[in-house]
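Yeah, one chain of the complex is gone here, protein chain that is, but the others are all in their spots.
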Amino acid sequence: MVTAVVNLELARSFGLKDDEYEKVLTIMGRTPSLTELGIFSVMWSEHCSYKSSRLHLKTLPTKAPWVIHGPGENAGVIDIGDGLAAVFKMESHNHPSFIEPYQGAATGVGGILRDVFTMGARPIANLNALRFGDPSHKDTKRVVDGVVRGIGGYGNCMGVPTVGGEVNFHHSYNCNPLVNAMTVGLARQDRIFLSAAAGVGNPVVYVGSKTGRDGIHGATMSSAEFDSESSSKRPTVQVGDPFTEKLLLEACLELMATDAVISIQDMGAAGLTSSAVEMASKGGVGIDLDLDHVPQRETHMQAYEMMLSESQERMLMVLRPDRTEVARKIFEKWELDFAIVGTLTDSGRITVRHKGTVEADIPLGPLADEAPIYDRPTVPYERQPALTPPAAPCGVEAALVRLLSSGNGASRAWIWNQYDSGVGGQTVKRPGGADAAIVRVEGTNRGLAMTTDCTPRYGQADPYIGGAQAVVEVWRNITATGARPLAMTDNLNFASPENPRIMAQFVEAVKGIGDAGRALDFPVVSGNVSLYNETRGDDGSVTAIQPAPVIGGVGVLEDVHKAVGLAFPDAGEILLIGET
Amino acid sequence: MKIGIVVFPGTNRERDMAQAFQVASGKAPQMLWHQQDNVDGFDLIILPGGFSFGDYLRSGAMAAHSPIMRAVRQFAEKGGYVLGVCNGFQLLTEAQMLPGALLRNAGMRFLSQDCHLKVEGRDSIFTAGWERGAVFRAPLAHGDGNYTAAPEVLDQLEGEGRVAFRYCDAAGQVKHHDAHVNMNGSARSIAGVLSENRRVCGLMPHPENLTEDILGGTDGLPLFNGILEGLG
Amino acid sequence: MKVRVFVYLKNGVLDPQGKAVEHALHSLGFEEASDVRISRVVDLHVKANDAAAAKEQGEKMARALLANEVIEDFHVEVSA
Partner (left out) sequence: MKVRVFVYLKNGVLDPQGKAVEHALHSLGFEEASDVRISRVVDLHVKANDAAAAKEQGEKMARALLANEVIEDFHVEVSA
């Protein structure tokens, strides 16, 4: 049982700052209940509120004639011709992947898949960007092994091909690996589903897996820096169930082919809380939840636990009232839980009832709009001096062998050979086949080119250039296959924004991404921010990761048969373009 | 000619299979839901790849007990044609419609890469598209593809020409103990087997994913051409 | 009643998992570990009047689904 007295101390332990707790008291006009405090703490966590990054993200270019939905939805949506849309986004699952690499990476993949199919798109490809510690560090082997298995385990079972990605090793990731996963989906432009709830009186429906006590406070954990103890705390990791997610995918797409769905949102980080709050506040309505109806896996769950649970493979939706039975039948066919757990109201509040008691009653406006926003201080970033090329330490041949056998130079086939890259029967260029992966758009002559890139050491030397370079590399990789780059998603992985040097890295990198995107007419349509990627040692010293503004890009080939791969043909001349 | 592809919860290569038939014949087969208990009127039933029921207990174990499998078994007993690929092969062994079992890959990892197969089976529509002894390339994608059976069963399969396909290298050399050739560690490098009447076939790799040049080649096409010709 | 079904590979069937785990144990310095075999245990509850009935149910479930008798054997234990 969680029986805690709600006070400043508890608020602090939930990750709220003192002035944030003050604000909660003002909004509520009374001491919040435990459930209410929990709701505030997750909604105002870095992960959900983007409080340190929001001001800067606003500067990114997000528009182009082919952008259908930019940032603000579960995933970005772009026009790829023929009435079709590509739906894509990238997400991180860094901290959980250190504690439990298999499940951390697997549930990361599960989460990004849901972001894409919530919008009505069938996922057609997965990609990833991974950063691991020094190959000789004691944790690296365990983390690499688990992460690779986890990504494969989830994606393979879902039947979504994993077609690309990138991997690098650096000691700054020893205890804080980066696992960024990207999914690209395909939808009809006239069948895109959004999250804004509408229609007072309409039922709020829960579908998918049952709720357990998984990962309670995961969203706040992923915003809190790591200390050497955290691997021994009670697990806040979730266990993924890709089989259930596959059923959820098929059931949702089947339902979305009817006219039953008004709005839909996946339950990801901060589960029921963030999905309910986001749907209602975006739609400008109130929401009344009755937790007695929430399908539960464990006994004696309290309101607080249900609202904060991060159990995977769940969705929340608003249905047309006259279609709930149609929907119920579809979910029964796929053997998934289906429960009406609430209704939309005109109260402008989120009200949570459990066993006849009101456990939370919060005005949505302030909860969503008065979330703190920080313009965190920066110090001018000292660019690192240009390196002078060292005298050759060995002959060219020896140098080449050294490069090719280093962690960062070696073949990645060991990794991609564990990912099913062909399922779906549309993969034209697999990992290793071209600078960007190419997937045919089923039933058409078109192809989508997609890739992820980032070079953290550039960002370490000069974050502005690092951000811009990642965009440009993605652009080049897509172009090199013959495709026209259309839009990007980003995953900004940095250390603590409370450190002005790190904040400066972040701000500069975002500027670099924005400038490069504007110069190339290559807008950002979705993304994710992962901060506090740093490790606190036993002696109190802090190791920050090399900044990793990872970019994922998508482009289109009108004629997929013109796709260009890496392999040299049997004959022909080799041309080198550009200055060396 | 009527071809049905069975979809279980967790199946994920049914569309790949349909596409391959579409390419080979211009006509896509019909999808059949696992709750259906009748397959009357079909000429060929396909059990496609994927993770039926998550492969959570043993690959194919739970699907083997689906209502449709009773019908498929009767269908096969009456001489119907059944093809199981990957998860479908695992399922056919779990349902004991084919001998043996598929254990975890010897290297303990999911394998996703191209392999080469040698066509060995005789007198079957599933091998008829190739010359006997032909070698072709096929993608494989599985975690449990390590074929095993009692030695006497293996002897019997060999004796009766019921080993349909065997893993080999690009030159057609079979090397049981070479992990680059017999990647999952299968007994006697067996990749596919036939039932006694040669009308039920199971194989691990995915010829259906290699039926168009744009997707990397057409090495898998003879499987479909042979089947279509055999069914008439 | 609580039923526990042990499912293990038949003697003579190669256990690729056991082999891999043995290898991993050796490379972790547990050189003395040998004959590693990995089995599965299914724990469940059934309603039954007595232990014998519960055991019988467990055996039926094992035969029907939990074990693949081509390669596996099983045994069932019951507790209150």
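Letters are used for the chains, namely A, B and C, taken in the order the chains are written, and counting of residues starts over at 1 for each.
Definition applied: contacts are C-beta pairs under 8 Å (C-beta built on N, C-alpha and C of every residue); 3 or more make two chains touch, one makes a residue touch a chain.
Since the model is a prediction, treat every value here as computed from it, not as a measurement.
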Contact with the hidden chain (one of C:14, C:33 or C:70): C:33
Hey, which of B:65, B:122 or B:176 is the one touching the hidden chain? B:65
For a quick check of understanding: of A:99, A:187, A:261 or A:308, which residue touches the chain that isn't displayed? A:99
Chain B residues that touch the omitted chain in the full complex: 53-54, 56-57, 62, 65
Residues on chain C that touch the omitted chain in the whole complex? 6, 8, 18, 21-22, 24-25, 28, 30, 32-48, 57, 60-61, 64-66
Which residues does chain A use to touch the chain missing from this display? 99-100, 102-103, 209, 212-214, 231, 235, 237-241, 243-244, 297-298, 311-312, 335
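By definition in this document, only the chains that are shown with their structure count from here on.
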Centre distance in Å when chain A and chain B are each reduced to the mean of their C-alpha atoms: 37
Centre-of-Cα separation between chain C and chain A, whole angstrom: 39
Distance in whole angstrom between the CA centres of chain B and chain C is 29
Considering chain C alone, which of its residues make contact with at least two other chains? none
Multi-chain contacts only, two chains or more: what residues does chain A have there? none
